[in-house]
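Yeah, one chain of the complex is gone here, protein chain that is, but the others are all in their spots.
A, B, C and D are the chain letters, set down in written order, and residue numbers restart from 1 in every chain.
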Amino acid sequence: MDRFLSVTISGLSGGMIYAAVALSLVLIWRATRVVNFAQGAMAMFTTYLAFTVLEHGGSYWVAFPIALLTGLVLGAFVERVLVRPVENGPPLNAVVVTLGVFIFLQGLAGLLFGGRFRSFPAPFSNKNYNLGNVSTVSPFEIFIVLSVALVAALLFALFQYTDVGLRMRAAAFSGEVARMLGVRVGRMLTLGWALAAVAGSLAGILVAPSVFLHPNNMDGVFVFGFTAAVIGGLDSPVGAIVGGLGLGVLLSYVASYAGGDLQTLSALAVLVFILMVKPNGLFSTTATRRV
Amino acid sequence: MTTAAPAALRISDLTVRFGGLVALDDVGLHVSPGEVVGIIGPNGAGKTTLFNVVCGFVRPTSGRLEVQGKEQRKLRPHQLAGLGIARTLQGLGLFPHISCLENVMVGAHRHARAGFASALLGLPRSDNDERALRERALALMDELGVAHVAGRLPGSLPYPLQKRVALARALVADPQVLLLDEPASGLSNAEMDELGELIRGLRGRMAVMLVEHHMDLVMAVCDRIVVLDFGKVIATGTPAEVRTDERVLAAYLGDEVDATDETISDAVDV
Amino acid sequence: GGGSGSGDGGDKGDGASANVPGITATTVTIGAHYPLTGPAAPGYSEIGPAAEAMYKYINENGGVNGRSIEFKYKDDGYNPANTVDVVKQLVLQDKVFAIVGGLGTPTHSKVTNYLNNQRVPDLFVASGARLWDQPDKHPYTTGWQPDYLIEGKILGKYVKDNFAGKKVGYLYQNDDFGKDGVEGLDSQLDAASVVDKQPYETSQLSQPTGIAPQLSALKAKGAEVVVTFTIPAATAVALLTNAKIGYKPQMVVTNVGSDPTTLTGLLGKFSKGAVGAQLLDGIISDSYLPLTSDAADPWISLFKKVHDKYIPNLPFDGNVEYGMAQAITFAQVLNGAGKNPTRQSLMESLEKGGFKGPGVTPLRFSKDSHAGFTGVRITKLDGKGGARFLQEAQVTTDEPSGAIENAPSDAQGKPGDDPFTK
Amino acid sequence: MADKPVEELAHADLADGNNVQATTPSPVVGPSLSRRGPLQYTLVRHLGLAVLGGLALLLLTSSVSAYRDFQIANVGYYVVAVAGLTVLTGLNGQISLGHGALMMVGAYTAALLLQREDPLPVTLVLVLCVVTAAAVGALVGAAAARLRGPYLAGATLAFAVGLPGLTSHYSGRLGGDNGLSVSTGPPPESLGFDFPGERWQAWITLSAALITLLLLANLSTSRVGRTFRAVRDDEVSAELAGIHVARTQVLAFVVSAACAGLAGGLLAVVSGQATPGAFSVALSLSILAGAVLGGLGSLAGAVYGAVALVALPSFSSSTSDRFDLGTDVKSNLPLLVYGALLVVVMLAAPQGLQGGVRRLLGLFKGRTPSPVRNDSGTDVSVSTPER
Partner (left out) sequence: MRSMSERGASLEVVDLVTTYGAVQALNGVSISVPAGSITAVLGANGAGKSSLLRSLSGLVKPKSGKVLVDGQDVFGMAPEDVVQRGMSQVPEGRGVIAELTVDENLRLGGLWRSDKADRAKAVEEAYALFPPLDQRRKRLAMTLSGGERQMLALGRALVARPRVLLLDEPSLGLAPRITAQIMGLVRRLCDETGLTVLLVEQNARSALSVADHGVVLNLGTVVASDDPATLAADDNLRHAYLGF
């Protein structure tokens, strides 16, 4: 029972990271209908920038907003300068561009910061509280959960209840119609990428204490974040959170009760199962009219 | 309704609900072979939905569908061609990235014989097949006056030509039942007249179901008209009967019918 | 500048050096493959530069028999398909004399056949798998570091002797590295004392949950001693997870995963205050090279000098030491291959054996053995990034039943024994 | 019309909408109607081209160094994989990030068969690679047929990540992380004693590539190819025309998976191994990049893409080798350059390299982006939004 509980809890806190990555992918998807394969690498890069601040004696609470801010700028830059020119081309061009950015950033990070593992601090203790003799969560995990939930809630509200959110969605679904209605589509796309990159950077800085910092440290997290986003339904921020948490718990159970080698296979199995039942993810709207 | 030859298409007690919305409410109608039947009604009356049921895109909540006298329970759209049913869409539905000729050839696929293996190996059997399809498609395009644009992409053509290509794609399959969803939208009056001619030419060759908002066309080509309103059949009859039906006038036509007879100078003073 | 030999495999007989690939009047060109980028790169990417730095140092001291050593190492990203590519490039295009220190079991095992068919010396594969010691099948391939089975045996014996009566658990990587280690441990420990064996996947290390499930299980089983065959990142994750869940077993960690500098780096900033190098205090491990924290050791001061001169930006850690020590061994073998070395004479020199360098256990190359080091010396880490040797170096054989004996005390050489390490 | 087949090769398989021919009003009547004699047969035309190509390659492989032959051998299996993917993605509109895993199926099939005491002949082994990968492709394709756009991407990505996990679960049979070694023996003795093995390998993969291109060219000029394209362009209309959409999508997946399987088998033969590390997600992604770089939907583009996949990394690493740089820079510069090149090519040639070639050929024809009306009545050029 102890074990089940602690496995569940660590799955949930890990899942929160996937949720943050998923969230960033969902945002970009909603904002520009592009899957950003560079998301993980962008997060890795901004985490390195935070790391540099720490190296130079900066405090965590300076480095943290710097990571998010540079994420914002990097997201906007990548959209504006690299993705924009291919946005109107075949959809896969944008995918290849993001792949290129992904490889480029990994190379750049290795070049600037070296390839070796770096430790990255957590702002709060990572020692679990004990409940009786059950070891539960650590303050840092609580911080993870709260910060991701906060960002998710803010973004959800932004999309669902604000005019800017409506504009962003309109711009994503049909750029030309949106422009005709006075929406500055270019700005919306940039804004979408920028916000998404913030969510991604958050994931990067939160996961770094667990997986260390190195140019590839987000690869695995990205893949499962993407899986989580697809499970939840790419159009749904709530789905991203649910997908992320669900996947985190599942992976934790599998590693604990079935063996780590089955983790990826079980993620695949769950993904396929869910998509067979709901081809557009758990939280998709099903009412589609084809004719 | 008891005829010796089975109806090309018969629908009875058909109901379709979308959530709380009743799109079709206990609808019954039939189309005899060679007959042109018009379906009219206000926007949202359920005309396209009716077509969608016939095509298997929408599963009816209840009701019965018969094609050539045989009941179809689990109809899937891709079976239509085999059943001899062809349809044009309310939009265009052309394949944008292949030429018009190839668009039409796709419609003719049910006549193809060669299989995957001969295609893969590039056997003469496949070549002959292609040639036959191409000839058939070109012949029909010629008939509809679009053979000269065969090599172009649909998107580069004026709208009416695209509509004709779409029609050619439906006709090339030699259907027994043809469903036309607003074929005249976006056409000028002259083009509409040509379309009318064309549809009249189909009478006797196949059963046609026509959804249209252009009354001149509907009145001119239909043998019979079914009027839908809020998913219910509110009238059936010859054009002459329908044109004067009180309920139809109120629900649908307004004073349009009279307007067709008006001269422009009259209209300007409205 | 590369060799001038035209055909491949043109090194039959004792022909003049001019016909030997990779050899000119003034240079010897050798090659290697490492993961310089990608997930496997951290740590391992330092080995190539370190070896290169040592070769540069050797060249500055006049090289080997008047020839300077040119070292071409390429990135294979730990992808075996790339390994085949870069090794072919080294052999066919760069015409290297030998491959020295190619890294990785899954990677290098895919080129041994090729290299042996081409009769390219394939020395010092950087992997503790047992594959490299097959002189009959692969006469041109040799290992260097002690294999994991040997290491497991010596660690196992130590645990048995010093923690008698305690419950032991294993944490091991689910591949040849971990499994060989476990085989060695099992040959020494009583089955009854081992309460749990937990394999982990390297892919888990890149996930936020890490290997917490495995450690929770070990904790639940009440293991008081945890022996790990883990790479450094996994060791660090294990130590942090233990701190997180309040689990305090005696840790016994393989040499591969216990480099104090690397671990201190990994744990350093981990969490405010609480943890860091002190998590390492009391860890039992082993080594076959001098301890990098032992500044008094003459080898270490040589390595440090070379490090500071050529690769000051890299951390001075076990990987750097590894690359430099290998370079010295190669220079010794090359030295023994004569004034006009051929691929054949290089292998003969190797099989003559008798090399004494930085290693604290003997290198026992011979006609029948291509294994290299066959023993290790138990160490204990302190909480300040250092370590010390606990007992005499021990050697043993590949057979699980082979006895564990103390190594001869004169196994280690001194810098300056060779002209090129002055 | 004598130059027609050549043009056909250049435009490979008349692949896609935005090719020059389709927007030019003139050639209404397809090739085989206007041709007389043997050239009216697809097989004759394509076979002729394949033979010409084969001869050219024979010359090429015989005149370069062994390492170049090895690189050409690599290009050979990439051509097979990229061409297969371009049929799936370019012609049928399904994206796959899982082709690396399908290649792995082929590679392990080859490795297991070649490991036996008395191994089967390589040709037969490769055929069996095709068969097993096609079978797996049928399964994946059946699942994929229900999915669209990014959902398909996600599912196939999970497949690419998940499948290698099997090797450590069945490490006894599949060799775990170390995978399996494959030895295919030396070139046949009839070629002479010191015939370079690399050239022999190049011949094997290039023959396979030519056969693959031949068959795929046949397929895509046929009715089946048109069916693929129709489904890609508009599923609803395709269904109405009597096409079983799901079945078509599965078929496309099977064809594509078969190619991937063959490519994987060839990879195993060329690099002598089947290892999970060789079939990472990165491989899947680079095959996709190859298809897009070359020009989606075009077989000639697949060739360019495959060449780019081998040449770009090699170019970027030899470029950075040329400078004396610090260690971190030296190791990472190739990666950085490769990434930058991907972006630059995409920005400079949105239609891929094949698009660039077409543009050069059609320089004087004044090609314009063709507007296409989509469902909501707005004009979009070239791309319809993913659904």
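Simple rule for what comes next: a contact is a pair of C-beta atoms (placed from the backbone, for glycine too) under 8 Å apart; a residue touches a chain by one contact, two chains touch by 3 or more.
From a predicted model like this one, the values you see are computed outputs, not experimental measurements.
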item	value
Which of A:Leu105, A:Val183 or A:Leu245 contacts the chain that the document leaves out	A:Val183
Listed residues A:Thr46, A:Gln106, A:Ser174 or A:Thr190, member touching the removed chain	A:Ser174
Candidate in contact with the missing chain, chosen from B:Glu35, B:Asp127 or B:Glu182	B:Glu182
Touching residues (missing chain, whole complex) on subunit A	163, 166-167, 169-170, 173-174, 176-185, 285, 287-289
For subunit B, residues in touch with the removed chain	18, 41-44, 47-49, 90-91, 158-161, 182, 185-191, 213, 215, 251-257, 259, 264-265, 267-268, 270
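Simple rule for what comes next: only the chains that are shown with their structure count from here on.
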item	value
Core chain by centroid distance, with centroids computed from Cα atoms only	D
Between subunit A and subunit C, centroid-to-centroid distance (C-alpha), Å	37
Where subunit B and subunit D are represented by their mean Cα positions, the distance between them in whole Å	41
Rounded Å distance, subunit A centre to subunit B centre (Cα mean)	48
Residues of subunit B touching at least two other chains	55, 57, 89
Residues within subunit A bordering two or more other chains	106-107, 110, 114-115, 215, 219, 259, 261, 263-264, 290-291
Contact footprint of subunit D on subunit A as seen in their complex	29, 33, 35, 37, 82, 85-86, 88-93, 95-97, 99-115, 173-174, 176-177, 215, 219, 223, 226-227, 229-230, 234, 259, 261-265, 267-269, 271-272, 275-276, 279-281, 290-291
Interfacial residue positions of subunit B with respect to subunit A in the complex	18-19, 48, 51-52, 55, 57, 89-90
Touching residues (chain side subunit C, partner subunit A) in the complex	36-39, 41-43, 45-46, 174, 199-201, 203-214, 216-217, 220, 232-233, 236-237, 240, 243-246, 262, 265-272, 274, 313-315
